[in-house]
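One chain of protein is taken out of this complex; the other chains stay put.
Right after this comes subunit A.
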Amino acid sequence: MSGLLRFCGLTFDVRIPGTGPVGVPAIAVPALVALLPLACFAHELLRARRVRARHRGVLDMVGRRSARWRATVLDHDTPAAYCLPGRRPRIVVSAGALKLLSPAQLESVLEHERAHIAGRHHLVLAATEAFARVFRWLPLAREARTQTALLLEMAADDRALRRHPREALVSALYAMAAGDAPGGAFSVGGPDAAVRLRRMLEARRRPHPALRGVVVAAAVAVPLLPPLLGCAPGMG
């Protein structure tokens, strides 16, 4: 970064003659901005791992291992399926979900959860969580957290759809989202499920490879434009 700045002629001692060596704040402030999210990310990872380890400890004691589903079954009436990612991952389904879903539906749900684990989605979530904590006054940071969570769900949906029929996953999603909660006060989701469901229902054709190439090129080029334009005088 400092190399880039110097290249662009933006370093303080070059720009403002006579100010002498770079002061402590000039180093400390950018370093803090860079290190704070990193430290928060590490803290977030450790915290999540502690939570998961505690959860897994209890889960291994009270859950039943199902060899058929390669999952841990919890005796609870509320339909639920979730995963504990990490080094010793677990996929958990409730007895309520077993009762509610057909074998084909259940398979697609389990595949969705396996996609979370294989894709290491928890690392991405921890990163956005850390970002949202450090820059909590930024609407972008809060928005990034919720939108990333939704995108990860979609990614897991897509992976499940590669191996399982669309109808199975769509109907499972509907059944689970609409299912009663005999347990009571569990959180009620927003429009995320509806967004995922509509997305799966609208079977869109994949865009032409050329179009995708253009989009990727533009996505890479646009962020590079401002520094390049800004550096143009510095290069002269």
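Simple rule for what comes next: a contact is a pair of C-beta atoms (placed from the backbone, for glycine too) under 8 Å apart; a residue touches a chain by one contact, two chains touch by 3 or more; residues count from 1.
Here is the rule we go by: contacts and distances are computed from a predicted model.
Among the names given as "Phosphate transport system permease protein", "Membrane protein", "CopY family transcriptional regulator" or "HAD-IB family hydrolase", UniProt records the absent chain under the name "CopY family transcriptional regulator". Across A:R70, A:K99, A:R163 or A:R198, the residue that sits in touch with the chain not pictured is A:R198. Residue A:L125 is the one among A:L98, A:L125 or A:L161 that touches the chain not shown.
Taking the whole complex into account, subunit A touches the unshown chain at residues 44, 47-48, 51-52, 55, 58-62, 74-76, 78, 80-85, 92, 94, 109, 112-113, 116, 121-122, 125-126, 129, 145, 149, 152-153, 170, 173-174, 176-179, 181, 183, 185-194, 196-198, 201.
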